[in-house]
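Structure provided below as structure tokens; questions to follow.
One chain of protein is taken out of this complex; the other chains stay put.
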Amino acid sequence: MTIDEQGSESESIGYDLHVNGQTYPVEATLDRNLLGVLRTEIGLTGTKEGCDDCECGACMVLLDGQPVNSCSYLAAQAQGRQITTIEGLGNADQLHPLQECLLAHGGVQCGFCTPGMIISAHALLERNSSPSRDEVGIGLSGNLCRCTGYAKIIDAVLDSASNGSVEPTP
Amino acid sequence: MTERPNPLLIANTIDEALDAVSRGSTPIAGGTDLVVGARQGNKRLPASLVAIDRVEELQSIGLDSDGSLSIGSGVTHATLMSSTVVVTNYTALADAAALIGSPATRNVGTIGGNVMNGSPAMDTGAPLAVFDAMIQLSTVAGNRQITTSELWVAPGQTSAEPDELCTAIIIAPQPDRSGSAYVRLEYRRSMEIAVVGAAAVVTLGLDGTIAGCRIALTAVAPTIVLVDGLESLIGQAIGEATLATVADLASSQAAPISDLRASEQYRSHSVGVMAKRAVLAAARRATGESISVPVNRSIGVGSDGQRQWEAGAS
Partner (left out) sequence: MTSGLTSRNGVRNENYLNLKAVTLEPRPFPRADGPDKVTGTGRYAADMVLPGMAFARFKYAEISHARIVRLDTSKAESLPGVVAVITATDVPDVRYSPGVADRTLFATDAVRFEGEILAAVAATTEALAQAAVDAIEVEYEQLPTVTDVVQAIAPGAPLVHPDWQNYEVSAETEQRPNVASFSSIAHGDAEAGMARAATVVTSRYVADASHASPIEPRAILAQWEGRKLTVWSATQVPFDARAGVCETLDLPTNQVRIIVPHLGGGFGGKCGFHFEAHIAALARAAGRPVKLVFSRKEEFLAPDRRREGMVVELTTGLNADGTIAARTGTLLIDNGAYTADAAFFPQLAAMLAAGPYRIPALKIEASLVYTNHQPSGSVRAPTAPQACWAIESHTDELAATVGMAPVEFRRLNGLRSGDVGPVGQTYGEIGLQACIDSVASRLTGETGTEADEAIGLAVGWWPSFPGPSGAYIKIDSDGAGQIITGAQECGTGAVMTLRQLAADELGMAAEDFELVYQDTGVAPYDTGATGSQTLFNNGRAVLLAASELADQIRQLAADHLEAAPSDIVLSDGHASVAGSPNPAVSVAELAATAAGAELLIAHGSGKPGEYPETVGASCVGDQGVAAWASPQFSCHGVRVRLDSETGVVRVLNVATCHDSGTILNPLGALGQVEGGVLMGIGQALTEGTQYDEDGCQRNPGLLEYKLQTAADAPTITTQFVETTGGQGPHGAKGLAEAPNVATAAAISNALAKLIGSHVTQLPMTPERVWATMTDATPSDADRDATGHDTSEPKSGDEL
């Protein structure tokens, strides 16, 4: 995962990243994006890469609680900020309510957009705890899903909101 | 081995940022343009960057002593679209900010980045042009302010010097009974780039006729176009004839290209429609009517209020 495909000659720089409550020292060249560093240096592969230009949202993470396309954010620029990835929201033994709702409503098919979708939904519900259907649509519009037609994802987010399941970002 | 500049300085103050820029570092805020460009192989990432997204001085929206609005260049689109003063007095700018990309893009993308990218398709460009905004460019030596038409010289190109950093956008107060709006043509309801767009600021006289009107057009020329010849609207009531004149003026002054998003003919036609709608929404806002931001989604096609375009015009 390098941004510069011409064969980078630049030197690595060292910095710390705070991810899901843990600190990771990183040595990487400046051109590395946050997505690549999360996936290959830190080993958190739940965040996905689906496009070249901020269009699909599969790479969505929270930066100080706000959704960011990690594909177009420099990893080095994230130092000193709190990064939350899908791995920080819940696990198989204790699913986050959004994760549970998504499964119960059939909002998961191939699953490739799912981590980014959950991150965006989480950020949306933190901004607006009782969104309308249209507000959910706009709020998730940066996350493309090709499987579901969005209906069941939007249902799940609305259901999650009505259950008051928004929890503070860990 | 030659000495390399610091590859990334994270600036906390304007002075730190200006110092780095003076020594050749490229400013980066959200990175949405720089990093995407580098990933697509369009332009290599500069060897030395200065991150300005933590400079708090650049992130405020405030009123200067003369009543002008001063927007720090680091203000994000998300902040702009929800700022009370912007939504109330400079609504077109909020309309534009609310349409940019996705929630994520709006969270990290800044007005300064948008302005300095110099794209003729930038959404905040037309609103800034109709508001006669001044762009403040700063160096370690001091500040200067220039108009948007002085700044944008060609697609993706500005008149700023390499050692200059955009630090603020300053907009003079608008007259009473003014309203503004930005409308763009979009093929989807979100995640779009302007096919064409138009911003308008309309000031109404006490009798409800047009006392002032400025219109700017997005993505129909190498830079944002300010529409000429609007004096003929002064004293006219908003109605079908006025709006038809607006559409004709906008269409005739557009000089678009044909590309994969639209043909020249379709752009020329539809920018007239956008101009007309921007004027109508601006005029309605000038009367004190609240049309929520962004106007595209509150009375645009696909929203429940779409028919209001026609209702308002008759």
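For clarity, chains are labelled A and B in written order, and residue numbers in each chain start from 1.
FYI, contacts are C-beta pairs under 8 Å (C-beta built on N, C-alpha and C of every residue); 3 or more make two chains touch, one makes a residue touch a chain.
Note that the coordinates shown come from a computational prediction; the quantities given were computed from them, not determined experimentally.
K.L.:
For the chain that's been dropped from view, list the shown partners it touches.
P.N.:
Contacts of the unshown chain, counting the full complex: A, B.
K.L.:
For chain A, enumerate the residues touching the unshown chain of the complex.
P.N.:
So the residues of chain A touching the unseen chain are 1-2, 4-8, 39, 44-53, 55-56, 58, 85-87, 89-92, 95, 99, 102-104, 106, 108-115, 118, 134, 136-154.
K.L.:
To test your reading of the contact rule: which positions on chain B touch the chain that is missing from view?
P.N.:
40, 185-191, 193, 240, 243-244, 247, 260-263, 266, 269-270, 273, 300-302, 306-307, 309
We take it that only the chains that are shown with their structure count from here on.
K.L.:
What whole-Å value do you get for the distance between chain A and chain B if each is reduced to the mean of its CA atoms?
P.N.:
Chain A and chain B have C-alpha centres separated by 28 Å.
K.L.:
In their shared complex, at which residues does chain B touch chain A?
P.N.:
Touching chain A from chain B are residues 4, 7-8, 10, 28, 30-32, 35-36, 38-41, 44-45, 47, 49, 51, 53, 78, 101-105, 107-108, 189-191, 297.
K.L.:
List the residues on chain A that touch chain B in their complex, please.
P.N.:
3-6, 10-11, 13, 30-31, 33, 52-55, 57, 60, 63, 66-69, 71-74, 76-77, 79-80, 120, 123-124, 137-139, 141-143
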